[in-house]
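A single protein chain has been omitted from the complex, and every remaining protein chain is retained in its original position.
In order of appearance the chains are A and B, and numbering begins at 1 in each one.
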Amino acid sequence: MAYVATRGGARAIEQAERLFRTEMGAIDAARVAEIRAAMPYLIDRVMGEASLYDEDIAALALAQTGGDLYEAVLLLRAWRTTQPRLQVAEPVAQDGLFTHRRISAAFKDIPGGQLLGPTLDYSHRLLASEVLTGTPFAPKPVDAAPTPAPATQPSVAAWQAANDLVDLPEPDMTRPDDIPDVTREPVLFPSKRAHTLQSLARADTGGTLALGYAAMRGYGKAHPTVNELRLAEAEVMVKHPKGTEFSAGRVKVSQAEVVSKSGDKLSLGFAATLGWNEVKCISAATLDLNSKGAAKGSATEEEFFLYHTEGVESSGFCIHFKLPHYVTFQSSLDAMRDANAQKAAPQTPDQEPAE
Amino acid sequence: MSLSSLTKPWQPMSYGFLDASAKREIRRKMLKAVAVPGCQMPYASREVPMARGWGTGGLQVSLTLINPKTCVKVIDQGADDSVNAASIRRFLAQVSGAPTTLDTLKANLIQSRHRIPEEKLTAHQTLVLQVPNPEPLRSVQPNMSIARQMHGDADYGRMWLQLYEQIVRSGRVMQGASYPAMVNGRHVMTPSPIPRWDVPKLHMAQHLTILSAGREKRIYAVPPHTRVEPLVFDDVPYRVEDHGDLTCHRSGARGFFMNEIPLPDGSAAHEISDSEYGVKTIRTRDGEAVETGDTWYINGLIEDAT
Partner (left out) sequence: MQPVPQPTADETRANASFAALLSALSRPGQIQTLPTSGEAGVIEALLDRECRVACADPRLLPQVMQTGALIAEIPQADHVFLGQMTTAAPLNDICIGSDLYPDAGATVVVNATFDNGVRLGLTGPGIDGETTVQIAGLPADFWQLRKQRIRYPMGFDLFLLDGARVMGLPRSTTLEVL
């Protein structure tokens, strides 16, 4: 029998991809635009996990992957990594954020006020099934408030610090260009603060929720109180080579501060991400709150949660088990069969291991 | 000064996909890996257009080394036409224009998952092994920071204890693939999940081996002429898979690592795992003039390189 190494592999993968794409059909600019317009929160989630802010490119990634989120994020990350870095923008301060929504669970009212903003929190989760039978679901227009909310809001932690309830972290004076970048160096532990916050910002939403929820249920030491949750837009300030500072545009950001009592002060957990993603920010801030002094190997230990909420790595490794492993399997079988054969055979003294 | 003077003309894709800074990072860490054989060097592993765990570490090394004259071979489980090998080979060719080959002897750069070819590699070849888990201590210490400290202290007691316990319980070391090996007498490394059959091929080899884990962001190396000694006890010798006496049902060759193919009648057939070596064997048998290299194993036994 001839043993010809057919190039079956090459043909098979080509056809398998075609099969996958057939269902979605051709992708055009209109489809991308529709995804962008219809799914802003999905776009936000994907942009956050990809750490790449561009709604059109995110929508394209969703179109191209048929909405497989892990594939979409990988596609964006792989594209992002090849893009040149022209500038590091100026830091964004909480009280400079153009704030759409800012709420606190810690106080009934806060300086600047509770600002509900856009949310489904108090909506009744009822399917608009009439849409399927031909009645469009048209949202009612917003009635503007008599006075507009202030565009910027101070942080709740700032008020607490002024009242000696919490110690704010020392201002980090690192020049923007020198901030450690998790996409340019590996995370090593104990992790640099910048690496922790960046990793959480691009962490997988579901993974962050799973571990954050474990901490909330009691596997963490600290029970979070949401000091503030904020959805906002941040001005991206960059410098022209001539020295002029200018805004390159605004990006949506979300952030959460959570606190818990720790001795005679409150301790603070923080997370922020590109795009509006409340679940991720609260979960990530809860993990941050719990990480100090967490036991090695526990879900709230920094090494544990940063490694295991990395969506591109974890999803990739998970699906890699689909790859053939017959060589490693063969190797294990060999050891197992030999051990079983030895057990079946009468023991001779020289088979005993040395002490 | 203008923005354009600070950057380069836009290209849809860099040569070899990776941008210059990604390549420089890999280069710097490859040099450190060679300087301390077997020691895992952390590196800023970039995302590439393949999923993590699918050879992204090996791919980044290959993309850094490749140029239009590099002759590339890619195998997975020993086979050139395995789907993922085909995918990686196609990508490498597409982004570099480098020629590809199935012939081990013709390749300058061999990227492999889980196998080392049966024909001996020579000084002009570089082997890039894809590594899922670079940490040999993971089974005794899953925490990376503690494991790193153990490597720093050359504290391999728990590793030895694990092997000892296996011998006590099962009468032999139960480690299948990824058999831990001491490199240059100092660092214990995992040779990636190559079978035990392949580990001796790294010992005092002619070629350079780079092992790269993209997801775990670690790179390590075995330079040529470097000691790679599987961890064994003096009185329990290292044992490769019992494949020396198996016969390939396609080529009739004996004495190489085999794939076991279950048959409907309950029995099993075997075929050479190194697919291109199997092809060469058949062609030689059929009277074709095929150049076959020296093999590490002769009659199912490996020569002692020390």
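Definition applied: a contact is a pair of C-beta atoms (placed from the backbone, for glycine too) under 8 Å apart; a residue touches a chain by one contact, two chains touch by 3 or more.
Keep in mind that what you see is a predicted model, and the values were worked out from it rather than measured.
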Selected residue (touches chain absent from view) among B:V95, B:L121, B:L211 or B:I282: B:V95
Touch with the omitted chain, as defined above, among B:P68, B:G157 or B:G252: B:P68
Which residue of B:M30, B:A79, B:M182 or B:M258 touches the chain not shown here: B:M30
Touch residues of subunit B, complete complex, unshown partner: 11-16, 20-21, 23-25, 27-37, 39, 41-42, 44, 64-68, 93-97, 123, 148-149, 152-153, 184, 186-187, 208, 221, 223-227
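In this text, only the chains that are shown with their structure count from here on.
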Approximate Å spacing (C-alpha centroids) for the pair subunit A, subunit B: 33
Sites on subunit B touched by subunit A in the complex: 1-3, 5-8, 13-14, 17-19, 21-22, 25, 42-49, 51-54, 56, 76-87, 90, 102, 113-115, 132, 142-146, 164, 167-168, 170-178, 193-197, 215, 217, 233-236, 239, 241-243, 250-251, 257-260, 271, 273, 275-276, 278-279, 282
Subunit B contact footprint on subunit A (complex, rising order): 1-10, 12-13, 74-75, 77-78, 80-82, 84, 86, 183-190, 240-242, 296-297, 303, 307, 312-313, 315-320, 323-336, 338-339, 342-343, 351, 353-354
